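One structure is given below, represented as structure tokens, and several questions about it will come after.
Note that this complex is displayed minus one protein chain, with the remaining chains in position.
Chain naming follows the written order as A, B and C, and within any one chain the residues start at number 1.
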Amino acid sequence: MTTLNSEKVFRDPILGFIHVDDSIILDLINSHEMQRLRRIKHLGVANLVFHGGEQSRFQHSLGVYEISRRMIQALDDNEKFANERHWDHENDLLVQAAALLHDVGHGAYSHTFEHLFDTVHEQFTQKIIVDPSTEVNAILKTVSNDFPERVAAVIGKSYPDKRVVQLISSQLDADRMDYLLRDAYYTGAEYGRYDIERILRLMRPIKDGFAFDIAGVHSIEDYVISRYQMYLQVYFHPVSRGMEVVLENLLIRAQEIFDKDPDNPIFFPIIRPIFALKNKIDIQDYISLDDSVFNTAFNIWQKVDDKILADLSKRFLDRKPLKSIVLNEKTKDLIPSLRKKIKDRGFDPKYYTGENDATDLPYESYSPKTGEEGIKFVYPDGQQVELSKLSPLVEAINGKESIDRRFFFPREMLSNPEINQLYLKYKKTY
Amino acid sequence: MTTLNSEKVFRDPILGFIHVDDSIILDLINSHEMQRLRRIKHLGVANLVFHGGEQSRFQHSLGVYEISRRMIQALDDNEKFANERHWDHENDLLVQAAALLHDVGHGAYSHTFEHLFDTVHEQFTQKIIVDPSTEVNAILKTVSNDFPERVAAVIGKSYPDKRVVQLISSQLDADRMDYLLRDAYYTGAEYGRYDIERILRLMRPIKDGFAFDIAGVHSIEDYVISRYQMYLQVYFHPVSRGMEVVLENLLIRAQEIFDKDPDNPIFFPIIRPIFALKNKIDIQDYISLDDSVFNTAFNIWQKVDDKILADLSKRFLDRKPLKSIVLNEKTKDLIPSLRKKIKDRGFDPKYYTGENDATDLPYESYSPKTGEEGIKFVYPDGQQVELSKLSPLVEAINGKESIDRRFFFPREMLSNPEINQLYLKYKKTY
Amino acid sequence: MTTLNSEKVFRDPILGFIHVDDSIILDLINSHEMQRLRRIKHLGVANLVFHGGEQSRFQHSLGVYEISRRMIQALDDNEKFANERHWDHENDLLVQAAALLHDVGHGAYSHTFEHLFDTVHEQFTQKIIVDPSTEVNAILKTVSNDFPERVAAVIGKSYPDKRVVQLISSQLDADRMDYLLRDAYYTGAEYGRYDIERILRLMRPIKDGFAFDIAGVHSIEDYVISRYQMYLQVYFHPVSRGMEVVLENLLIRAQEIFDKDPDNPIFFPIIRPIFALKNKIDIQDYISLDDSVFNTAFNIWQKVDDKILADLSKRFLDRKPLKSIVLNEKTKDLIPSLRKKIKDRGFDPKYYTGENDATDLPYESYSPKTGEEGIKFVYPDGQQVELSKLSPLVEAINGKESIDRRFFFPREMLSNPEINQLYLKYKKTY
Partner (left out) sequence: MTTLNSEKVFRDPILGFIHVDDSIILDLINSHEMQRLRRIKHLGVANLVFHGGEQSRFQHSLGVYEISRRMIQALDDNEKFANERHWDHENDLLVQAAALLHDVGHGAYSHTFEHLFDTVHEQFTQKIIVDPSTEVNAILKTVSNDFPERVAAVIGKSYPDKRVVQLISSQLDADRMDYLLRDAYYTGAEYGRYDIERILRLMRPIKDGFAFDIAGVHSIEDYVISRYQMYLQVYFHPVSRGMEVVLENLLIRAQEIFDKDPDNPIFFPIIRPIFALKNKIDIQDYISLDDSVFNTAFNIWQKVDDKILADLSKRFLDRKPLKSIVLNEKTKDLIPSLRKKIKDRGFDPKYYTGENDATDLPYESYSPKTGEEGIKFVYPDGQQVELSKLSPLVEAINGKESIDRRFFFPREMLSNPEINQLYLKYKKTY
């Protein structure tokens, strides 16, 4: 570790200060690839509903780094309670670098983006870390030749030391801990808050990861419930999703135009590679993409000849969401007739309707798929118990996926009284 | 209503400002009986665990008044959504006076106090309101001759207009709404917060009370869960209860001494009537009692000849709680032997041990006992649904009493290694 | 006023909720021109120093609207204290529309932008409001044919009713009241907070505007001091200004390239008009510009042949600020030699250095230039006194311009020990 002459701090409205005393971390923060995250909003389009939610992936990444740093400190402070083994400080920089870089491969509006272009941001994160063309890679290599691969392995969950992986990816990892607090702060949602100071204080190193002193059951129950509520109230919000469907349909239309006419000048050079190559895109071309590039594309496209692309682009920039009704046993049979009415009104359902499922698994005491375990607590005598056994609230949502499935259609259809009535009836039943 | 020349406001750290524009309310606030509540702590002995929790019943009463005032305003603002009937402003002062006075009959350390002296604070509240010897009564009578009785009926839940009663006493009343926020603020607990502004905004008058727009499900779910968590984490805290048992045993001992020797001068005049008459105490003598009087009694008693009374008084003032273990299937058979060891150590179990049950019913969709109903939501089409049907979290705790039952014993017993081990084993399993 | 069926609210992290009950306001919010402000950061480049400060002009505009709405309500509530005349509700919509639209003509990175392109955002704001090509204009015209002109006159301070103007432009207007709170919240600065609820409560209508009850002296002193501190600590921050100088030099270079070769394809269609026409730009072309368009230009330009433009573009996107030293009596003579060393090192001083003055007039009891007066207080007997006469703190800064003048140069120069020493010596003396 190359210690800085003096600690560098960044004022952070959520965590107070972000402390950096390793020059590698400072260099990574200042790298081309990390600075790009300043131009990618953390919440995608949700700021179009919660106008405060304009925070970038950059500040989230700083936050995840800082929380990982505090977790390490907590494990260190609390290792006197450990029965198994102590935290190995060799891993400090590895954890902190992985935390800082965990989202470096995120695309603009990534939810929609990945779906359309068949990209997986986790893979691009790893590529950016191990690709010799990036600044991030060069900085990590100053630690050791295999350090980039080790950092990538931690993010990819294939790193052998599970304790290291858990700090970055688990049901109570630095990533989730940061985004809950941060998204709550910026959106103004009352949910999302929990007692991070207490949770860190009660963290205990165990054999394959970390657990919590039994005194922390209610604080962590509160964290799990807060996350559950943030999903239902913020991340699932039907109006954001009405904007996502606009965005998705607009990109589908653009891709079709590109596929027919790859030389069409509406695809200016910086935006062309993603339409041409999708997930085969060159890493540097990928890194050039950010929210600004897409917004500029939509800005230009709102005046192109293709009526549908122009209209959808304008709807997106001017925040004209599609409206929606819940899809359930009662409503699903109504869709074909609704779709017909939409078509009759002159809207091509391919571009002016959409189905969108929001899902979240709020907590799992054990994941049969991944073998991942739930959050564990330790008693003074060393006995370990999993959270859902201790909290009836968590047990109530354990393993139960939250789902909200909706059919989206143009707002203009609400002038039809029948559709308006249907809309009102199911309006807020989420 | 006698409007004040200019609105009077009180700065409140939780609600911002408390607004008073009716001179009756201002006079009630300034009355002898209300000012007495400044000398009664809202949380009884819980400030001995959460040192910030020193707030008085006086400020809580101002808060309940202010929330009731905002509820009325919300019902008024939102009556355009009402299908049934509008809020009747004739009831404004009635509700506000009942809110302000709802705790006026509370005794010092009332949990213990009522148990020992067989008093019921709700009855004393009503007595103070209707008794012609009180300032409160005289002020209320300036409204109308039967106004004191009407206010008392609202607090006693016998008032015919259930809508009025519900604002003061229900599962989401002004009382609970204030104490959750206030206790959380002063203790520093992370629980107890919820979005009061949103809840008020979504309040809707219905036939027999009030309900909430369906959009408010998550905010109110959050309130119910917050209350549940505050009970388990703050109100049930075993160390407070260890102090309550000391207090209870000390008052039992004092009563025994009084019963044997009613002229004993350790019962100075102001404290004598409650020991002599218990719940038959004269209303003015009751009003003379507050935390200060009892603290002064204990202060004096710590130097009296009766060793047990002196010791318990000193333990109480110096915050020496009894320690405890949970009573459950595994532990209950151990108590007789533990009790014997305590006795062998020279502590009379009658005064140095105790059982204490903390219970709370976090939510009830319907109370078979009282016929009271749960919290209701209205859809745009007027349909009403009760909360537990909409929230799996609330359903998980619906109708299920939280219970924590404990056996308390002197800390000195922990020097016995066997007892210490037992203590540690069950220490934090609440 | 066209009242909405139901009040529309927007969750705001600073003001709680933003309330809209007039359909004109809702339509304005949803207009093309207002939605564009979502893509313009309120703080320009300051988020490159305070990473939380990413809030848009859009949310600021909502905030100014909401505060103007609360001011009107406060004047209404408090008009019983008025000696002169009451608030005229005819002006409600005028004030609110002016508040909402006051920044609608802001350009991207407007500080630098206006300087370079000789545009004045206030003029563009007025143009957008009165130009028949805009959505905003069409919406305002539904009120009355001259309504757009009246709104523009309020923003341009030429509206005859000074009371209306003062709410939007004065030393304690809705604009400043919002941005202080908002910028403090998002940057995490400890300054910038003041007691808005109390200030509104003590607002009193007077003949030509508004004043405050004498009880509010300290709250408003606190507001003035908070603003003073925000300027010195946040808005004057030398690192943001080091980024502004990069931006300015980069745009100067781009303009030179354009002037020589207007057909150069690096000026893609959407960015071309501003370089070609500057402040003569067509209003619709102006409206097309936002932060995203400029960021995309820099993104493209970092790979162009012109080494200087490419390098400065990359420096801007990757946040590589110029370093600086204060310009004062002691340092100003050192600049020529410093400039020479910079040139010798291969940096063209024209593009790699700059002088930048940050200035603010924190308070003026009377402006000889504009005739504008200071903040006034009223005693119960009607007597009026101006703030600086009541507060020694405000008197200490009254009429005194805060100035911070700096010379900026490339960070690379710090490897020269002499320059580094000079830099350290004057580093934090702001």
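One rule holds in what follows: contacts are C-beta pairs under 8 Å (C-beta built on N, C-alpha and C of every residue); 3 or more make two chains touch, one makes a residue touch a chain.
Predicted model only: the values in this text are computed from it and were never measured.
Of the chains displayed, those contacted by the omitted chain across the entire assembly are A, B, C. Only one residue in the set C:W87, C:Y191 or C:F407 touches the chain that does not appear here, and it is C:Y191. Contact with the chain not shown here comes from a single listed residue; of B:Q73, B:T296, B:T331 or B:S402, that residue is B:T296. Across B:I25, B:L62 or B:M413, the single residue that touches the chain missing here is B:L62. When the whole complex is considered, the residue among B:H32, B:H86, B:K278 or B:K340 that touches the unshown chain is B:H32.
Mapped onto chain B, the interface with the missing chain covers residues 10-14, 16, 30-32, 35-36, 38-39, 47-48, 50-52, 54-56, 58-59, 62, 185-189, 268-270, 288, 290-293, 295-296, 299-300, 314, 317-320. With the whole complex as reference, residues 6, 9, 16-17, 80-81, 197-198, 201 of chain A touch the missing chain. Listed by residue number, the positions of chain C touching the unshown chain are 190-191, 193-195, 198, 213-215, 218-219, 221-222, 225, 228-229, 232-233, 379-381, 392-393, 395-397, 400, 424-425, 427-429.
Convention: only the chains that are shown with their structure count from here on.
If you lay the C-alpha trace of chain A over that of chain B, the rotation comes to 180 degrees, to the nearest 5. Central chain assignment: A. Criterion: smallest distance from chain C-alpha mean to the mean of all protein C-alpha atoms.
When you average the Cα atoms of each chain and compare centres, the chain farthest from chain C turns out to be B.
When chain pairs are compared by their number of contacting C-beta pairs, A-C comes first. If you average the CA atoms of chain B and of chain C, the two centres end up 50 Å from each other. Chain A and chain B have Cα centroids lying 43 Å from one another.
Averaged C-alpha coordinates put the centre of chain A at 32 Å from the centre of chain C.
For chain B, the set of residues touching two or more other chains reads 198.
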